[in-house]
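Shown here: the complex without one of its protein chains, the others still in place.
Just so it is clear, A and B label the chains in written order, and each chain counts residues from 1 on its own.
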Amino acid sequence: MKSHKEELWFNTKTRREYINITPEVQKVIDKSGIQEGLCLVNPMHITASVFVNDDEQGLIHDFDKLLETLAPHAPVEQYRHNDTGEDNADAHLKRQLMGRESLLAVTRGKLDLGPWEQIFYGEFDGRRKKRVLVKIIGE
Amino acid sequence: MKSHKEELWFNTKTRREYINITPEVQKVIDKSGIQEGLCLVNPMHITASVFVNDDEQGLIHDFDKLLETLAPHAPVEQYRHNDTGEDNADAHLKRQLMGRESLLAVTRGKLDLGPWEQIFYGEFDGRRKKRVLVKIIGE
Partner (left out) sequence: MKSHKEELWFNTKTRREYINITPEVQKVIDKSGIQEGLCLVNPMHITASVFVNDDEQGLIHDFDKLLETLAPHAPVEQYRHNDTGEDNADAHLKRQLMGRESLLAVTRGKLDLGPWEQIFYGEFDGRRKKRVLVKIIGE
């Protein structure tokens, strides 16, 4: 069995951002030399999400609107987490609704994705350096 | 280490449908010959979900009602994704709320599930052929 780990770094310009990281994940798989296995991709932070969906800007707008409806950023006083001096309680909730991690099959050295499946880094409390872990096991 | 991959195909009669696929997943594990490992099950499409819950029709009604409340299908004009000519933005959102994939432990050649855990294919934009990937690694 082989294993390989890398960390990808992000620093978004806006509070919330949705970045297609599929090519970066494939590059890590290429480096690993693993042909058959499983590839875990997760943020190492708790106000961000790695999810798989469509790379279409209208849809990304719809995701963002749904998340703001279910767990709005303002008023920040509505959340007890923000009593600690933070203003990012909504980002913790949004990440939970979108999910933490994605697990991808690796087949013949490639991400085994359907035609429209793309891997996204969903940032809900950006404007600072944050990491995504990629861990692959297989052979 | 061994690995094994198969694709299961579905073509539902209605837009939304919830299908218990536990026996099909166990069959793939049987074929793989893997005794100890991990089994990833995910739709290869972005308007469907693989999730684990109870096989009880009242509950499935409750899931469907919750999803229609949080991300209703109509009016389709409420979603920017549908400006592309699609009418399935709600299906992308529903899949995100229900989750993409399930990862199951395999122990002594069997799905290591609790007494009520059943694996479901949740279709949110059906009436066409769609695939589910099953990838097992272990030995």
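The criterion applied here is as follows: a contact is a pair of C-beta atoms (placed from the backbone, for glycine too) under 8 Å apart; a residue touches a chain by one contact, two chains touch by 3 or more.
Just so we're clear, the structure is a prediction, and the values are computed from it rather than from any experiment.
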* Structure fact -> Touching the hidden chain, out of B:Glu7, B:Asp30 or B:Glu56, is B:Glu56
* Among A:Thr22, A:Gln35 or A:Asn82, which one is in touch with the chain left out? -> A:Asn82
* Structure fact -> Residues on chain A facing the left-out chain by the touch rule are 1, 3, 5, 38, 40, 42-46, 70-71, 79-84, 89, 92-93, 95-97, 99-101, 103, 131, 133, 135, 137
* Structure fact -> Omitted-chain footprint on chain B covers residues 1, 36-38, 51-54, 56-59, 61-63, 66, 70, 97-99, 102-103, 105, 107, 112-117, 137-139
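Here, only the chains that are shown with their structure count from here on.
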* Return the distance between the CA-based centres of chain A and chain B, expressed in whole Å. => 20
